[in-house]
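Quick one: the structure is below, and I'll ask about it shortly.
Every protein chain of the complex appears in place save one, which is left out.
Moving on, here comes subunit A:
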Amino acid sequence: MRAGFVTKEVLNGLRRNITLTIAVVITVAISLSLLGVGLLANSQVRVMKDYWYDKIEVSIFLCGQLSDSPTCSGGPVTAEQRAQIESDLKTLPIVANVYYESQAEAFARFKERFKGTALVDNVTADQLPESYRVKLKDPKQFAIVQSAFSGRPGIDSVQDQRTILDKFFKLLGVLRDGALAIGLISVLTAALLISNTLRIAAFNRRRETGVMRLVGASNFSIQLPFLLEGLISAIIGWGIATGILAALKSLVDARVAPLLTFTNFFGWADVWNASLLLLLTGLVVSAIASFLTLRKYLKV
């Protein structure tokens, strides 16, 4: 068949079933948007992880006056112990950099944090522990630091800030998985609607397809107009979904980002990547749904 003839047949088909075409376009648009939101949620979690894991540290608190853990039974950390700890830290290959916080600095930070409360007046600098703030190249490798340093004389405790964040990210992960699941389910709904629509279209046009068969049209050329109708609806729906995601991104940039300054947000690249994935999903799902339906309802 010629391209011009096929185009005419496809446009005719879309026009004749205009209400169903609109239903398919809207369903595809909504389901792909939902899936897209799930994908962007995924990007957002990744961006936040990058942002926060980049800032978290491992704190190694040294023994001070008030420390009562067994490793501090020898009293406050000695100068040799401190020097040994520092040089050990610096030779550890997973450590990115080490920052020493003295008692005076800890006290300054403490005063800043509890400004205006009675606590500030009751605490003196020598009551606060000095510490090493250790930045790891890969924050997941905390266990190595812990096994190397905790329990060592002169060290009170080794703390990983990541454990605090992990709970937060677990929660975000659940939300993200939920969004993705809803997206996938609605894509399935769209697939079923496409399949149903094509079944109705095949029934409406059984005269045409019957004549096509009689004059010796191949299976492929009988099915092609239907397949293209499904794909075109899917592509229009995808265009709308991409528009919705872009609008969402603009909204986040304009309204949400200025309020939530503690994190970065997903970028335009994430939107385009999600859009590309949605296009693939839309095309593949529509093609599979069409193929399975037409094979059943348009037999030679």
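We adopt the following convention: a residue touches a chain if its C-beta (ideal position, glycine included) is under 8 Å from a C-beta of that chain, and two chains touch if they have at least 3 such contacts; residues count from 1.
The rule is short, and it goes like this: contacts and distances are computed from a predicted model.
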Which of "aspartate carbamoyltransferase", "Paraquat-inducible protein A", "Cell division ATP-binding protein FtsE" or "Unannotated protein" matches, in UniProt, the chain that is not displayed: "Cell division ATP-binding protein FtsE"
Residue in contact with the excluded chain [from A:Thr71, A:Ser221 or A:Asn264]: A:Ser221
Residue in contact with the excluded chain [from A:Val211, A:Ala247 or A:Leu280]: A:Val211
Touch list for subunit A against the chain that is not drawn: 1-2, 4-5, 207-208, 210-219, 221, 300
